[in-house]
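Inspection log for the structure reproduced underneath, given as structure tokens.
For this view, one protein chain was removed and the others were kept in their places.
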Amino acid sequence: MNLLSHSVLLSAEGGTHIPVVAPDTGAGGVFDLLWLVIALPLLGAVVLLAVAPLLQGSLKASADKHGHLVGTAAALASFVLSLVLFVALLGRDAESRQVGQHLWTWFETGSLSVGMDLLYDQLAALFLLLITGVGSLIHVYAIGYMEHDPRRRRFFGYLNLFVAAMLTLILSANFVGLFLGWEGVGLASYLLIGFWQHKHSAAAAAKKAFVINRVGDIGLSLAIALMFATFGTTDFGGVSELTGGADQGTLNALGLLLLLGACGKSAQVPLQAWLLDAMEGPTPVSALIHAATMVTAGVYLVVRSNFVFELAPVAQTAVVVVATVTLLWGAIIGCAKDDIKKALAGSTMSQIGYMMLAAGLGPVGYPFAIFHLLTHGFFKANMFLGAGSVMHGMDDDVDMRHYGALNKAMPVTFLTFAMGYLAIIGFPGFSGFWSKDRIIESALADNLLVGVLAMLGAGITGFYMTRLMLMTFFTPGPDGKGRWGKDVHPHESPKVMTVPLMVLAALSVLGGVLLVGDWIVTWLEPVTGTAEHHEPPLPAIVITLLITLVVATGVAAAWFLVGRREVSREAPADVSFATRAARADLYGDAINDAVVVGPGASLVGGLTTFDRVGVDGTIEGGSAAMGGLSRTLRRLQNGFVRSYALSLLAGALLVVLALLAVNLG
Amino acid sequence: MSQYVVLSAILFTIGCVGVLTRRNAIVVFMCVELMLNASNLAFVAFARQHGNLDGQITAFFVMVVAAAEVVIGLAIIMTIFRTRRSASVDDASLLKY
Partner (left out) sequence: MILTILILLPLVGALVTVFAPGALARLVGIAFAGATLLAGIVAATQYDVDGGMQLTETHAWIESLGVHYALGVDGLGILMVLLTVVLVPIVLLAGWRESEAEGNSGAKAFFAWTLALEAMSLAVFTATDVLLFYVVFEATLIPAYFLIGGFGRSGRGRAATKFLIYQLGGGLVMLASVIGLYVVSANTGNPSFLISDLAAIDIDPITQRWLFLGFFIAFAIKAPMFPVHTWLADTTEKATPGTSVLLVCILDKIGTFGMLRFCLGLLPEASQWATPVVVVLALISIIYGALVAIGQDDVLRLIGLTSLSHFGFIVLGIFVFSPTGSSGAILYMVNHGIATALMFLVAGYLIQRTGTASIREMGGVEKTAPVLAGFFLVAGLAACGLPGLSPFVSELMVIVAAFDHHWLVGSVAVLAIVLAAFYALWMYQRTMTGPGREGMAPVADLDRREVGIVAPLLLALVLFGFFPMPLLDVINPFVHDSLAGVGIGQEGGHQ
């Protein structure tokens, strides 16, 4: 057991150090309970989804009635255990904070062996807290949100399944195990997006999300295959040891394949189209899966595979390009959406773009990618839940044009939402300020163009978030009240929903505390490695001021364009091309339809016909020809004995002639 | 020796032509018998030439088979004649495609 794992460092060119993963599997103590973090929510899911439906009569009724408590308890227990583990990890030496656990050998054959192995290190620890912590809060919130849904038990079962799968993704010590969790969260996401599957749109959105994710999975599957082919293993430990000696073309290919996987899961261009549709799911799902945790798995994948990306410059550049495009893409979409959840989803896409951007910058950016991921997890979950609270009071209307002046009707929701808002636009002092600021700073140091574009993105963020905020909570209608219909009576949500909002709001404000004394950077360094810092082109304080200025411009623009005007109840139709494009998700679906769906449908249709007419037709045609031939030949069977006798004679003569020919010839 | 074989060939040909040209079932039948006997003759002749009994034995077999055939064949012809009032083989042509 190599306790001094981090003394083993690979050196690449420049001052870059890539740590080798070498977990200590004999840690003992509380770390032996690592598996339980996953097992608890999994057990919850099994109880709620497999056991409960088998019950009969009153037992079943009570399971339906109290199932949500089981689900929430499982998530909370997992959270408590994560906390205990975190404290235990803090208690260990900085050098030995990689703990492993071998559960069982999953499959093994010939040269290939995959174990159910867990790896608990500094990176996983943070994720565990985020997933179980925010996850628990959302469980609690959902108790209120889903109160009137007859299938609430099942909803909580799915939520637990998701948490278990996400934890598997994070805790796995090899890429195959990661893939297990990866697909597990995909499945949970599928089930939850399509939770209200009696709606066609929900069922279609669920399928779309799964299928597009599967396109990304091609990348991940091939990456796994490539790792087996090149390194003979997919253990983080084994791969990180061997990447140093691998050839660069292979590593670049590996990096690009992993990036493809990450694009699918994290809704990065070009696999972004599913995320906005995914908003068909219940709002707690959007908060948990499509904002705080699952969609950030791609970022995790890139950061976790730092030992690949550090040595694969092409792939790393690709990450940066994809991230930059996505952060603008999402932001632009967010500007034009009137559906509050879709506006937030566009924002999520954009923020994940920031994380990806940081992850593409190498060891300089990794800690900030994770930092932004955490703060984003807080404030975006906060805002999604806030949006859910608004919808709860507005009879599930999602159109912001029907809102307005809700700050009075829903004071708690408004205040907590405002905290999230200030955090995301990067208001100085709030959590988002610290994380986004550092990312843009690093980007500027790396490449001026990327940095400027990231800064522009921050400005657009200021614009669309302010627009959302204004349209929802301010901008009253002509009568001084909101623009909602006659039968709608906005009201504040119950405590069970607002308390999680308050906790998340507090976290959104205070999340920056992780950066005190560069704690998170030091904490993650053993995982992500170190690299020489490039000096940014301007002093840090100037950059910060610049960013704040750009954001302020965006906010002001929103104030002039939205806040000071009357908001109509109907979306105006005579708008500029840019607005139309943004409303249509920048034609993402249209492109998919034109490039993939349309030709695919033609291909399927063509092949189906070909199968029937071409392949089967050949066979059936052959048999038909045979049938025709025999129909002709059977005419010989005419019933006249004497003609039979004649052919008999002819045949006999033929045989005799043949014999003669052979014998004489 | 060759006389026997020639006689056998002539008998066989007569039988053959009879089977092919005559319509009456009884005549056809007799022609078949003629052919069988022609082959019998050839068998016996060859047996004698070779000096063993194989041909003789085969001839007996043929006779037995021919006898059995006559029994069954005549019965069939009788039955057909009863139902159709005709012994022509061309009339019994229902067993076809």
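Before moving on, here are some points about what is shown:
Residue numbering begins at 1 within each chain, and the chains themselves are lettered A and B in the order written.
Going forward, a contact is a pair of C-beta atoms (placed from the backbone, for glycine too) under 8 Å apart; a residue touches a chain by one contact, two chains touch by 3 or more.
Note that the coordinates shown come from a computational prediction; the quantities given were computed from them, not determined experimentally.
Here is the thing to keep in mind: the chain we left out touches A in the whole complex. From the options A:Trp35, A:Phe86, A:Phe228 or A:Tyr587, the residue with contact to the chain not on display is A:Phe228. Touch with the chain that is not drawn comes from one residue among A:Leu55, A:Leu69, A:Ala94 or A:Val211, which is A:Val211. Only one residue from A:Glu108, A:Glu147, A:Asp395 or A:Asp518 touches the chain missing from this view: A:Glu108. Looking at A:Val176, A:Ile352 or A:Leu504, the residue that reaches the missing chain in the full complex is A:Val176. Across the entire complex, the residue among A:Gly184, A:Gly255 or A:Pro500 in touch with the chain not shown is A:Gly184. Within the complete assembly, residues 53, 104-112, 116, 154, 176, 179-180, 182-184, 187, 190, 194, 197-200, 202-204, 206-207, 210-211, 214-215, 217-218, 221-222, 224-226, 228-230, 232, 603-605, 607-608, 611, 615-616, 618-619, 623 of chain A touch the chain that is not shown.
One rule holds in what follows: only the chains that are shown with their structure count from here on.
Mean C-alpha position of chain A lies 91 Å from that of chain B. Those residues of chain B that touch chain A in the complex are listed here as 16, 19-21, 23, 28, 89-90, 92-97. By the touch rule above, chain A contacts chain B in their complex via residues 634-635, 637-642, 645-646, 649.
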